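Heads up, one of the protein chains got dropped from this complex, but the rest are sitting where they should.
As written, the chains take the letters A and B, and residue 1 is the first residue of each chain.
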Amino acid sequence: MSEAASETAFEAVGGRRGGNPRAWIARRAEGIVLPLAALFAGMVAFSIFLLVIGKSPPELFDLMWRGGFSSWFSIQNTLSRTAPLLLAGLCVALPARLGLAVIGGEGAIVLGGVAAAAIGGVLGGSGLPGPLGIGIMALAGMAVGALWIGSVGALRHYRAVNETISGLLLAYIAIAIMNHLVEGPLRDPASLNKPSTRPLEAAYRIGSIPGTDVQWGLAVGVVACILCWVLIEKSSWGFAARIAGGNMRAAQIQGLPVGPLIVGFCAIAGACAGLGGMLEVAAVHGAANASLAAGYGYTGILVAFLARQNPLAIIPVAILLGGIDASGGLIQRRMHLPDATVLVLQGMIFIAILFSDTFYGRFKAFNPELWTEKA
Amino acid sequence: MIQRPAINRRQFLKTSTAAAALGVLGGSAAAATATLGFIYVGPKDDYGYNQAHAEGAAALKGMAGITVVEEEKVAETVDVLKTMESMINIEGAGLLFPTSFGYFDPFVLQASTKYPKVQFRHCGGPWTDKNPKNAGSYFGYIGTCQYLNGIVAGHMTKSKKLGFVAAKPIPQVLLNINSFLLGARAVDPAVTCQVIFTGEWSLAVKEAEATNALLDQGADVVTCHVDSPKVVVQTAAGRGSYVCGYHTNQAPLAPEKYLTGAEWNWANVYKMYATKFVGGETLPNFTRGGLADAFVKMSPLGKAVSEPARKQFEAKMKEMMKGNYAVIKGPLKDNKGSEVVAGGTAYVETAIELESMNYLVEGVIGATS
Partner (left out) sequence: MAGSDIGLWGVPLAILGGAIRVSTPFIYVSLGETITERSGRINLGLEGILVFGAMTAYAVAYMTSSPWLGLLAASGAGACFGLFHGWICKFPKVNDIAIGIAMMLFGTGFAFFLGKPFIQPLAPHLPALPFGFWSDIPQVRAALDVNVLFLIGVGLAVVLWWAFRNTRIGLIIRVVGDSADAARAMGVDPDRVRLLSTAAGSALAAIGGGYLSLYYPGSWNEGISSGQGLMAVALVIFSRWNPLGCLAAAILFGGAGALGPALQSVGLTHGYYLFYAAPYVLTLAIMIASSSPGRTLAGAPGELSITK
């Protein structure tokens, strides 16, 4: 039993059994062609839907191009929306490699933002230099986020509480805590009609990447994706995590420290989301308030699944989804379609991507193991 | 920065060239129109806050020389910043109305600094001289309307208990609650008003629960300050309580129980801005107005309203129409017993102190935190 299990686990982490370059390309191609095909299928389904309601698919896709990608203005619009999605996507993708479906990133974002704003308020006026203050705020946001999602992992491992549900419950609780703190103990008395924490002092604000309108959070998100990819694909912890993700019981039997792995990866995921919250506060709002609960955590779910839980793939996927979001306003104004149109498109793409899971390993072209059967 | 006609002519040229290039605006390129952008935080047909603004915008759609673009459900995040920029860059909007309070800081401020040639007028924002001159704010003194609501409520209540479903304890809401009670107390000093905060601007289940809790405690006239009063009105009327409306006219939802309502009259305000904009005049930066300026209005009195109520309502309205009415005047205590307005002091509706109200007056059951 354990031999078969470890073989499965070995395959699950992409263990290679041959050094043939054509085989290598074939396997890699599968991971690109199938998602792209699914994306295309989702868009076709959406186009049919548009035709049924009497709207023009070419017009919509043209507006999507114009609103998201066709001009420097649009590209910046897209990139501004990409920044939080990168970190939110990581919050889902990392535990997913372990086989956990954690979708409560919204809670970690919100509380990370509050923590950062609170620390920033305390440090304000202390004379601490800007970069140091920002660093401390980032650590605070990451710590709180790590605690939040780490709890989800701990509950899953030590108490067998389903992580999808506990994560979502904790997200609702986090938003309630955020509201309570922002309107109560942490409230800035001058923030009359929009209860907020004290605005961060200018030195602790994060600005835009020079020459653009896009905040530095984009760069932070990209770096985080790369680091997480290295963690998962190249480090021994990542290897152990992927084995556990392939077959948890086999991993336990083989003596892998499954508990610490689960809690650790969930904590890192939460830290990413918490960092995202801190960036929203420092780069966008300047304070923590109810606008922090903007739904990035939920869009992050889609980003992670579309990227098939691969941190590097999260980058282009987040840009794509950022572009779709960016064009939403234009579509609403020009085609008089409700803003939910974008949600329908995203839902259809999501379903198509998940359905495409079933085709992995089925097409001969992509599966070198099947090539030898031809003879 | 003074608005000179030359700048507006440039604005027209830019708009019409953009229009010709995009082929969006029907008609010849020579028919230069000004594009006005409206941004709502919720759906346009919510029987409440956003609908009031949309109705105002709708009044502009027939006007010559004006194109209106609208976008709804725009969140108070970088979304609204990008929406504003998109309306400016792609539709060539020259005057924008971001209508939700939370848009002001930092988004409207950022956008107005970045686009000095575009005018931004924000609903309710605390614009001061230190803010960019191409930005500004407008708001209506709807508190006086809640006072009138209170007068009718004071007459119609038999239990002497009123109910108020509020979203968050911010100054604009507190002023409404206090005005409602003070209006009722002008009829009968024994009336009290209980307030429950739902914590969200729009959460149907909580609003229904809050309404039920208020009615359980004996309230028989209910009003509210949430984005969409539809649920409160229906729930209260469904249990046999009277209702006073807010934002827009909810009478169609409960014709038997609807007394009157405090409504916005944004059409008036928007027409003022639009006419000035098209005419190349300077737009005022800080615009406030009350009943007398037709910034706000009252719903027609419902059929259940008694004759004495009607008489007092109309008399008070006449008095308010003269302008400079003070609902909040001393001596006034808050509901914890401390004095908040000294005897002899009166805050007319224009008083800036009202915009930082943080207390509930005596007779309001509830707390701000």
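Simple rule for what comes next: contacts are C-beta pairs under 8 Å (C-beta built on N, C-alpha and C of every residue); 3 or more make two chains touch, one makes a residue touch a chain.
As the structure is a computational prediction, the values presented were derived from the model and not from experiment.
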Residue touching the undisplayed chain, where the options are A:Trp65, A:Phe239 or A:Phe350: A:Phe350
Which of B:Asn89, B:Gln110, B:Asn212 or B:Asn358 contacts the chain that the document leaves out: B:Asn212
Full-complex contact with the absent chain, from B:Ala58, B:Leu203 or B:Ala346: B:Leu203
Residues belonging to subunit B that touch the chain removed from view: 43, 45-47, 51, 73, 158-159, 161, 194, 196-200, 202-210, 212-220, 228, 230-231, 234-235, 238-241, 252-253, 365-367, 369
Chain not shown, touching residues in subunit A: 101, 103, 155, 158-162, 164-166, 168-170, 172-173, 176-177, 179-180, 183-184, 298, 301-302, 305, 338-344, 346-348, 350-351, 354-355, 357-358, 360-361
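Note that in this section only the chains that are shown with their structure count from here on.
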Rounded Å distance, subunit A centre to subunit B centre (Cα mean): 38
Subunit A to subunit B touching residues, read off their complex: 66-67, 71, 73, 77, 80-81, 179, 183-184, 192-195, 280, 284-286, 289-291, 294-295, 326, 329-330, 332-334, 339
Interface residues, subunit B side, partner subunit A - complex: 24, 69-79, 81-83, 85-87, 89-91, 101-102, 104-106, 124, 126, 168-172, 199, 355-356, 369
